[in-house]
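Encoded as structure tokens, here's the structure I'll be asking about.
Removed: one protein chain of the complex. Kept in place: all other protein chains.
Chain nomenclature is as follows: A, B and C, assigned in order of appearance, with residue numbering initiated at 1 for each chain independently.
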Amino acid sequence: MIDWVLFVVLALVTLGGALKVVSAEDLVHVVLWLAVTLLGTAGFYAMLDAGFLAAIQVLLYTGGVITLMLFAVLLVRREGGHIPAGGVAEPARAGVVALATAALSGFAIVRGGLLEGEAYRLEPKALGQVLLGPLALPFEALSVLLLAAMVGAIVLARRKDA
Amino acid sequence: MNGFPWLALTVLAPLVAGVALLAVPAQSRGTVRVVSVFSTLVSLVASVKVALAYDLAAGGVQLRESLPLLPSVGIGWELGVDGWGVTLLLLTAITIFAGACATWTLEDRDKDFYILLLVLVAGVFGVFVSLDLFLFFLFYEIAVLPMYLLIAIWGSSKEVKRLGPFAFLWDRLDVGGREYAAMKLTLMLLIGSAAILVGMFAMVQGSGSSSFNMLEIAERGVPESVQLWVFPALWLGFGTLAGVFPFHTWSPDGHASAPTAVSMLHAGVLMKLGAFGVMRVGMVLCPEATVTWAPLVGAVAVINVVYGALGAASQSDLKYIVAYSSVSHMGVVMLGAATLTPEGWNGAVYQMFAHGLMTGLLFALVGLIYGRAHDREIFGMGGFAKVMPGVAVFFTLAGLSSLGMPGFAGFIAEFQVFMGALAAGHWVWALAGIVGAWITAVYVLRATRAIFWGEGPPARFHELSDAKGVEWVALVVLGTCLLVFGLWPRLLLDYIDVGTLQHLAAFGGAS
Amino acid sequence: MSYAILAIVVPAASFLVLALVWPLRHTGRPAAWLSTAAALVSLACAVLALGEAPAMGAPPELLTWPWLVRGGEVIADVGFRLDGVSAPMLVVVTFVAACVQVYSLGYMAEEPPAALGRYYTWHSLFIVAMGGLVIAPNLLQLVAGWELVGLCSYLLIGFYWRKPSAGKAAVKAVWVTRFADIGLMLGLVLLYVQTGGFSWEAQAATSAVAAFLFLGVMGKSAQVPLHVWLPDAMEGPTPVSALLHAATMVAAGVFLVVRCWPLFEHADTLLLAMSWIGAITALVAAVTATVQTDIKKILAYSTCSQLGYMVAGLGSGEMLGGYFHLTTHAFFKALLFLGAGSVIHAVHSNELGDMGGLGRKTRTTMVLFGIGTFALAGLPGLSGFFSKDLLLEQVAHAGQYGPLAILLFVAGLTPFYMMRAWCLAFLGEPSPKAAHAHESPAVMLAPMAALAVLAVGLGYAGGPFGAMVGEPYTFHLTPVGIIATVVGLSGLGLGYAKYGLGKLQGLEVPALAAVVRAAPVDTFWAQAWSRGLLPFAKAIGWFDRYVVDALVNLTGWVAIVAAERARTIQTGRARDYLYAVALGAVVVAAAGTIGGISS
Partner (left out) sequence: MMGPGLSAYLLVAAAMFGVGLYGVLSRRNLVAIVVSVELMANAANLNLVAFSRFGGHPWGQALALFGLALTVAEVVVGLALVVLAARSHTSLDVDAMSSLKG
């Protein structure tokens, strides 16, 4: 029962945050509401026995990415990004498509006959074994990707005259 | 595979040289030329060696080289030559050697030019020695595609008159520009390639062959129901490159726009790829369908011969004259092929060889004349023989071969085609061929007189001079070959005949 | 046999040397000497070869190499065949060629060295080509030589290539003769198809082969209506006209018929047609010759007329007369042309009006030209008399009285116009140009004298000649011969009376000549070119450029237009692309979901 309560609360926080993300006027608010959503999702992760992921979500996303975004917003403002976040084009059409997508997913989930099976307990150790076992190579490749993204971002954003 | 891989050497020498040229700085023009000409010389020597190594008494496919590339789908480096292959290998080697020499004076981005030229030639060589259909097609494309760049970059444009019911199209399409010519050529040939590709896979599939090897396909045989539609696809696909009416219109524009060596190679060798494809792949692998379709092939060839000759007679632009004459002469090749007789096939392959040399020589001369006169309108010229006697002599030689003068290779070829046509019982084909030769005499002599004879040259042609230095090599090599193979046809005919015997066997010994 | 081979190989060597060693060629006179020496050696060899040649009927001497193969079998040879037909012709060719080459040493002396070298190079080639034609072991080689002499003709007519009229004449000669060669080629190919080879002795050949071959003969031997190129060919140097366009090359057509006599022998309809065509040619050309004022044109039409004679003679069904006339004609017509050349050399003009009274200045030429005239006229005792007599007798014997009547009339016309030319050139008052005329040097007169000897004496060689050719011949005068002689003598008399003595003012050139002067045949061919073939070619060219090619362009244009329509889909706004992605995903997912659930 307590699970359900927690779940509903988290769902409200997450989805509410998400709605604010797509509706807020100010870019800074948008980014901060994203942080709320992400934190809510981290809560879900914790509920799903993925404590490690939840921690990553909080540290990396909420700590790193959100900061990065805020920087970007400020930078862009300085550079002359004049269009307010609240500028919304064709909300009705977007709404219909988005709703259709979500509804279709929901329909598939509800009518899809998914196994509402027993929840398994997953130790963080298991995740570690997977990451350093069969997925070691992709895991390392990921680090290279991150490095590449970093370098790429620097190259892209660097001023030519700087 | 035993013995030295002469075929691979022939094919790869230009390719290797082309790659090596990438490392040569563009400023060292001498090195670029020497490397290029040397690599073509290597190919020439290797192909002569191939001819010598080929055992005429044994016949069949010889000098096999075999190396699986993709065994799972049956694709391999399968090389080997038959009598036809030897002939066309020699033709290609001679023509490209002359072509590389004729380009000696090119100054604009010459390194790039030579690289593309060498790659193209490697493709041509490859087609003539490939036994694997896939490899055949691969080389075919390698031979066709560099043409686009060669024409678009180094070509020349022409003023085009807006005439005819579709004149409104001219502006949008940039008709007459070299980019237009290059584009048209490439697109038409690629559409042909698509047809070839489909036909090729259908043959492999239909015959149930485990590989793309032509010999295996021929052995297993393609079902007649498949042949019946594959043959037209191959005929039109390859035929586009051979200038089969009405898919020949890339040829006048392409040849007129192309730089000298490219015209030489294109008319001299590349068009033969088409005819070779029709005969070697289309006819030999689809014998039953060939018998069915031969009347149409022959009828279209008749149109080609007469129509091309008349087209040439109507032109006053030197390059267009030679280009249309190619359409006409390639018609003779297709005519010989359609007869399905030993004489006709011998004549067809001999015509490929003779026309290759002859048109190569003509385009080399046209290039020389154009490079000095900066004009191609023959009726504004006159008296050029006074200042360029050597060019006049060789032009006359090439012209005589073109109109079928005995003693020149052209006569041997055309005459056998006529023999084949009549032997096959087609009076009209023979008559059309002979009339075509007469019309050729009409326009060739008319052009010769207009350019070289008479008072003159007019004062505006003040830069005229005879051929110089290496340019002579091209002229002498091609001219000599025309005469040698015209006076002593058995040098080549023995090879062709062996090939013809071998391939006609697919027709149940029809003779 | 080896002499016959040498007769070809020596000039061939000379040609190769002159063609390849251009410094030698450009020296002029040494090149001329080389070529002339080769021609003289060739002549000597040909004479020796005649001595050892087997007569027709005996097995010929053969030396051949395989030339063309088919399916592993040899289908054509090249080489030498010495027999009763080829040996005499070889002598004729080399003899006239040698005379002409010696003569040219004088006649062409003022040409620039390079041009002179070129001239003699072609002459050497001509002996090779014509010799190859004559000595051919099969019809294919004969045709090859045939085309090559045509090439020599083209090159030599166009010797003065800077002169536009010479260029036109050279090209026209090839156009016309090769037009006729369409028939020749068909005949040759048909011969192959019917007999599997190119031998003229094959039994399987039908008369269609001969008929097609004869079309080629009509072009080469200038039969009406394909004779139009021959008068124009006079643009070449006069010795060339003597050798190619009078004595040998134009006679190649007649020679072909003689050579392939087994093919023609039994083609009765064709033979009759040949008689008529020959007779008409003889008449038309002779009439035309009477109104010419250019001495070379007179001789050209005369040649044409005499070729008609030969063809008509062959049409009788017996070949000896035609062949014999070919031989005698070769010598006296070459003599006439060289004589004309000598005159032209003296006055630097071809026009009879610029001549007159030359007899006093150029007595030797006058006599030699006179011998030629009388030989051509058929004056009894000279060679032309014997051959013409035999020829007419054969036509009469064949019962072809129509052609016979025409030929007899021409027998009178010929002496008339020749006498006219001789009188106008050598008698009467000298024109201003002729005042400074001078006799030609000995190097020109000597070959003329040699030809004159044969023009007089060859008639008496009829017996051995007949034996050689395989048709026995003894001279005997027949009624036809007597009529021809009387007619000929009266033609001579009339001509001398009118032009030599200035009598017979009433006898103007017949009204028929006015028609001939309009040269309707020539006009016809000119129109066929300028109104027929050329516009047709232009139409084809237009059609190709602006219809066929335009259809190709149309496809390109359609592609462009279609693309222009299609490009509007690309708005360039990211949102629209996203909508497309999202909707696509929805549709696919919906299909998958509904399908997955319902199944």
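Going forward, contacts are C-beta pairs under 8 Å (C-beta built on N, C-alpha and C of every residue); 3 or more make two chains touch, one makes a residue touch a chain.
Please read these numbers as outputs of a predicted model, since none were measured by experiment.
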{"item": "Neighbouring displayed chains - absent chain, whole complex", "value": "A, C"}
{"item": "Subunit A residues that touch the omitted chain in the full complex", "value": "1, 3-4, 7, 11, 14-15, 18-19, 21-22, 27, 30-31, 34, 37-38, 41, 44-45, 47-50, 52-53, 56-57, 60-61, 64-65, 68-69, 72-73, 75-76, 79-85, 87-91, 93-95, 97-99, 101-103, 105-106, 109-110, 114-117, 119-120, 122, 126-127, 129-131, 135, 138-139, 142, 145-146, 148-150, 152-154, 156-157, 159"}
{"item": "Chain not shown, touching residues in subunit C", "value": "566-575, 578-579, 582"}
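Here is the rule we go by: only the chains that are shown with their structure count from here on.
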{"item": "Chain whose averaged C-alpha position falls nearest the assembly-wide average", "value": "B"}
{"item": "Whole-Å gap separating subunit B and subunit C, where each centre is the average of the chain's CA atoms", "value": "35"}
{"item": "Approximate Å spacing (C-alpha centroids) for the pair subunit A, subunit C", "value": "98"}
{"item": "Of subunit C, residues touching subunit B in the complex", "value": "66-72, 143-145, 147-148, 151, 154, 158, 161-164, 167-168, 170-171, 174-175, 178-179, 181-182, 185-186, 189-190, 192-193, 533-534, 536-542, 544-554, 556-557, 560"}
{"item": "Contacting residues of subunit B [partner subunit C, same complex]", "value": "163-167, 169-170, 172-173, 175, 184, 187-188, 246, 249-250, 252-253, 307, 310-311, 313-315, 342-343, 346, 383, 385-386, 400, 403, 405-407, 411-412, 415-416, 418-419, 421-423, 430-431, 434-435, 437-439, 441-442, 445-446, 449, 452-455, 489-490, 493-494, 497, 500-501, 511"}
{"item": "Residue ranges of subunit C touching subunit A (in the complex, touch as defined)", "value": "575, 579, 582-583, 585-586, 589-590, 593, 596-597"}
